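In this view, the complex is presented without one of its protein chains, the others remaining in place.
Letters A and B mark the chains in the order given here, with residues in each chain numbered from 1 onward.
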Amino acid sequence: MARMKFICDAERCIECNGCVTACKNEHDVPWGVNRRRVVTLNDGIVGAERSISVACMHCSDAPCQAVCPVNCFYKTEDGVVLHDKDLCIGCGYCFYACPFGAPQFPQAGAFGLRGKMDKCTFCAGGPEKDGSKAEIEKYGRNRLSEGKLPACAEMCSTKALLAGDGDVLSDIYRERVMRRGRGGDLWGHATAYGRADSKPAGAALPTAPAAAQPAAQKS
Amino acid sequence: MRPFLALLVASSFAVAAWAQQSSGPVLPPAELAKQEQLRSVQQPYNNAPVWQNARGGVAGYTSIPAPEAGVLIQDGGQNWRALRNGTFSIIGGWSLVAMMVLIGGFYAWKGTIQLHEAPTGRLIERFTLLERMAHWATAISFSVLAISGLILAFGKTLLIPVIGFTLFSWLAIIAKNLHNFLGPLFIISCFITFCIFVRDNLPKAVDFKWLASFGGLMNGKHVPSEKFNAGEKIWFWGGLMVLGLVVGASGMVLNFPNFEQTRATMQLANLVHLTGSMLFMLGALGHIYMGTLGMAGALDAMKTGVVDEAWAKEHHEIWYDDVKSGKVPANRTASGGNGGPQQPVAVGGND
Partner (left out) sequence: MKHNSLILIGVAATLLAACGEQPQTITAKPGQSAAKADDKPFGAGTQYADRASWERQLRARADNQNEYKRVN
């Protein structure tokens, strides 16, 4: 059985917001609701800037599900966290609990009155007949039932954002790390085994004073 | 010594559980950025400094113009979830049950407290129309808020298995809207009630005497009290004022999410709201019991506004003396009070 996951490769994400646009377009997401967003950390600092595309991560132990007072969330057999908009009361608890800021609320009235929650569905629709008008209006396209993967990942120009069964994604990412040949995110790999090639793009930066190296280490 | 050890063990578990969940930024973001620059040279593809930054809730740049959209990971939600679903629900829920059992036991022990002397038939005005309206506006809005709040807090565990998802969702939508719209009304009526009753609720020395024997409830001895006894005054200051403020303020933070409050603020406000409202409901259970089942004549006083002289003498002797001596008019409405034209209606004592 599959376990659907997202992976975003910070080495590849170029902050083009293609995934955001793809999602908006695929599901006709209303203005003010953002199922996916790209966050850039250390923006503008050469050599330290990293971007990540983030949406609902479809947690195993989903906090939104745990705190929902009407229990409108459910998990498909493939690990996708979906919700029933007919049950949702717009209380906002899932938004308080979610670490990723995934749940979104269209404004339904004055003073920030919340409408029904909307979030990334992993392009798997919701509890309506697959591909029906009701499903598209409430949750957007159901690409998974058409044998397709989420539009954001399939649209990604650098293939930074990957979607699909976790095992397949792991294989892809593992191969990527091997091709990079520099240990990937493995701690201390470069220090222990040395760099595979000459200095990377960051070489123009001030070279590290010898004392800075141990200070940066933490296990 | 042993309890201290037990506490130490218990608290170290609790602290450990908390520490697991929250990890602030180890270094200031600028310092981490500098480290990342070095690391991209020394250990390419190892971006640990960047992710330390992200976990601390430091906002990055995003083109989405929503509050906190630049925050990758906000890890306070996990603490909030554990406390709301765990500690607060369990302790709050069971303490409500315990309070009801306690009151039931008390009723079985004491029953309704009756007047010892026969009613005289002479009536004293205790509450004017305005006072009663203020009280009932507060009381009704409180009850609706309490019931709708309980539905939202415990309906998932208690009601969904009984009435099913769809029906409960309708109930919860009604509860949520009632809760959201009656909340501000409750705050206003609390404020009005406070202003109206504050003068009669100022603490006096006699209140401490009343408290020492819990109004003579325990030893059966008579303790004189003013218009409001110390128990009522505690409910006024601790319940209406303090809890009203706490629950009201935290409720407003949650009710109006259009001021770009952060999630951390909402989580805290929700926990404060839960604590305050649980204490409020515990107090209200006691207050409602004493006002209805617990004491004969108390509900009539708030319903009709008048009490029998015998009732006044027995329960609020100092106030009764003041009325008799003319310091307080026996009928404030008739003597130009604030209650409007309604005359007190004669009622048949206590029933």
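Note that in this section contacts are C-beta pairs under 8 Å (C-beta built on N, C-alpha and C of every residue); 3 or more make two chains touch, one makes a residue touch a chain.
As the structure is a prediction and not an experimental result, all values here were calculated from the model.
Only one of A:L87, A:A102, A:M117 or A:A151 touches the chain withheld from this view, namely A:L87. The hidden chain makes contact, of the residues A:N17, A:Q107 or A:S145, with A:S145.
Across B:I90, B:I188 or B:L217, the residue that sits in touch with the chain not pictured is B:I90. The omitted chain makes contact with just one of the residues B:T166, B:N258 or B:T292: B:T166. Listed here are the subunit B residues that touch the chain not shown: 2-4, 6-7, 10-11, 13-14, 17, 82-83, 85-87, 89-91, 156-157, 160-161, 164-166, 169.
Touch with the hidden chain on the side of subunit A covers residues 1-2, 65-67, 71-77, 79, 82, 84, 86-87, 125-130, 142, 144-149, 153-154, 159, 162-165, 168-169, 171-172, 175-176, 179.
Operating definition for what follows: only the chains that are shown with their structure count from here on.
Residues 10-11, 17, 20, 32, 34, 37-43, 45-48, 50, 52, 54, 63, 66-72, 84, 86-92, 95-101, 107, 111-114, 177, 180, 182-191, 195, 199-203, 205-208, 212-213, 216, 218 of subunit A are the ones that touch subunit B when the two sit in their complex. Chain contact summary for the complex, subunit B toward subunit A: residues 26, 29, 32-50, 53-54, 58, 60-64, 66, 68-75, 77-78, 80-81, 84-85, 152-153, 155-156, 160, 165-166, 168-169, 172-173, 176, 180, 254-259, 263, 266-267, 270.
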